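One chain of protein is taken out of this complex; the other chains stay put.
Chain nomenclature is as follows: A and B, assigned in order of appearance, with residue numbering initiated at 1 for each chain independently.
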Amino acid sequence: MTEKFEPRIVAFFCNWCTYTAADLAGVSRLKYAPNVSVIRVMCSGRVDPQFVLDAFARGADGVLLGGCHPGDCHYAEGNYKTLRRMRMLERMLKAMGIHDGRFRLEWISGAEGEKVRTVINEMTEKVRALGPLDLPGKTLEWDKELKELEAHVNQSAPKEEAVHAR
Amino acid sequence: MKYQYFPGCSLKGMGKAYEESFLAVSRALGVEVKELEDWNCCGATAYMSVDETKSYALAGRNLAIAERNAGDVIAPCSACYLVLNKTMNGLKEHTELNRKVTGALKSAGLDYKGTAKVRHPLDVLVNDVGLEKIKKHVKAPLSGMKFAAYYGCQVVRPYATFDDQDEPVTMDKLIAAAGAECVTWPLKTRCCGGSLTGTVPEAGLRLAYIILKEAKKRGAQAIVTPCPLCQFNLDGYQDQIAAKYERIDMPVLYFTQVLGLAMGLSASELGIKRGIISAEAVLAGR
Partner (left out) sequence: MSDNKNKQADLPRVGFYICHCGSNIAGTIDVVEVSKYVSGLPGVAVSREYKYMCSDPGQEMIAQDIKDHKLERLVVAACSPNLHEETFRKAAAKGGLNPFFFQMVNIREHASWVHTDKGAATQKAMDLARAAVARVRHHQSLEKKRVPVDPNVLVVGGGIAGIHAALTLANAGKKVTLVEREATIGGHMALFDKTFPTLDCAACILTPKMSAVKSHPNIKLWTYSEVEKVEGYVGNYKVKVKRKPRYVNEDLCVGCMECIDACVFKEAKFPDKFNQGLGKRKPVYIDFPQATPKVVLLDPQTCIQLKTGKCKKSCAEVCDRKAFDFEQKEKFEEIQVGAIVLATGFKAYDAKRDHQYGYGRYPGVYTALEIERLVNASGPTSGEVVLRDGKKPKAVGIVHCVGSRDAKSNKWCSRVCCMYSLKLAHLIKEHSDAEVYNFYIDMRTPGKGYEEFYDKLLSEGVHFIRGRVSDVTDWAVTPEEEGRLVMRVEDTLAGFVRRIPVDMVVLSTGLEPQHDAQEVRRRFNIGCGSEGFFQERHPKLAPVNTFTDGIYIAGACQAPRDIPDTVAQAGAAAAEALALIDAGFVELEPNTSHVIEDECSGCKSCIPLCPYSAISFEENKKKAIINEVLCKGCGVCAAACPSGSIRQNLFEDDEIFSEIEGVLAK
């Protein structure tokens, strides 16, 4: 229990800008927190909101999405679609109790290795301060509560036959 | 146009003439200026080097009060302007510092989020009020007068927010709007010797002498400045400079005084007589 909490963050980086920027950060030997694992997609527009939800559901404490700056998308306008979807997703996440910077969308161009470092470090710190999200654990808990409730309802409510028998 | 006004120690003390003229000009232009309530020391330059964090907290308190009231805060004194700006930027850039300072502010029931902006009267007059409006208020243009616009270091360095670091022009524009002429000279932002006059007088006096001499050589009748420290340093030591180098006799005015005169405000309203080197002879000639 005394072990320090290390957040696990899943990142989706577009191939042309943010993934390249992360490569550049590597080539420049910039040092940053090891808490983020990157999944490559061709365009941030490929990121289905379900990917983000799935990551949270499977235990991610944070999800980072990186794309080209507005106007600079390799596919002309994929990042605008990302923005639209993610704005909506943010509202949904909030309703689910996932907010406060656990999800972050950033525009990082292929030249901004430095920005990869700052964003990852900032986000890691932020999520670390928030503590574990542990959605899988919570889901189990909720399931358990539901089952108990169900059992309770089943026990205390008079059985249909019994009512009829009266 | 409504602003809050942070006088700092200078404008209540040796820079009294600056306060008087700044408030008079603002009134005449219809700029509403309200003194920030319960303000404290800006945490100025010297304290910065003694205890940086506390100095930031001191300045931060002023910003927090300003933010509570909403609206930009005008800091006419260059040192206040610099320190408040430095605090604004410092708290934005350094998360650790921000944590300490906002923590301290919280214990006093205050909070600073960074929305209150620090402004300089030069910026407000040129960019908010506008030269056109000012020109309309000029009733007694200072035609034929020649001034040396001297900005000093702190208004433009390191935060050149509204003017160029090396070749500022806002005050030149205001002086031109007042109907007077500005000498072209390269010493606009050169050190006045201010901080040195008290500690290493021979160095400080030499620097002040350079400014005064060059202004005179270029035909300026007076030096015009936005900085209380520059004003005092250039104005107050001219006897000592005369003893050491030569007598210059150069009045040093605030730009708000020059603007006020052109707008037809009286010399007493503008604190003209507070200067050590009298400007009366020069101004009589207009």
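Quick notes on this structure:
The rule is short, and it goes like this: a contact is a pair of C-beta atoms (placed from the backbone, for glycine too) under 8 Å apart; a residue touches a chain by one contact, two chains touch by 3 or more.
Worth saying up front: this structure is predicted, and the values here are computed from it rather than measured.
If you put the hidden chain back, the residue from A:Met96, A:Ala111 or A:Ala129 that touches it is A:Ala111.
One chain is missing from the display, and on subunit A it is touched by residues 6, 8, 10, 16-17, 19-20, 22-23, 25-27, 29-32, 34, 37-43, 45-48, 51, 54-55, 58-60, 71-72, 74-78, 81, 85, 109-112, 117.
Of the residues in subunit B, those that touch the hidden partner chain are 164-167, 184-187, 214.
Going forward, only the chains that are shown with their structure count from here on.
For the pair subunit A and subunit B, the distance between C-alpha centroids works out to 50 Å.
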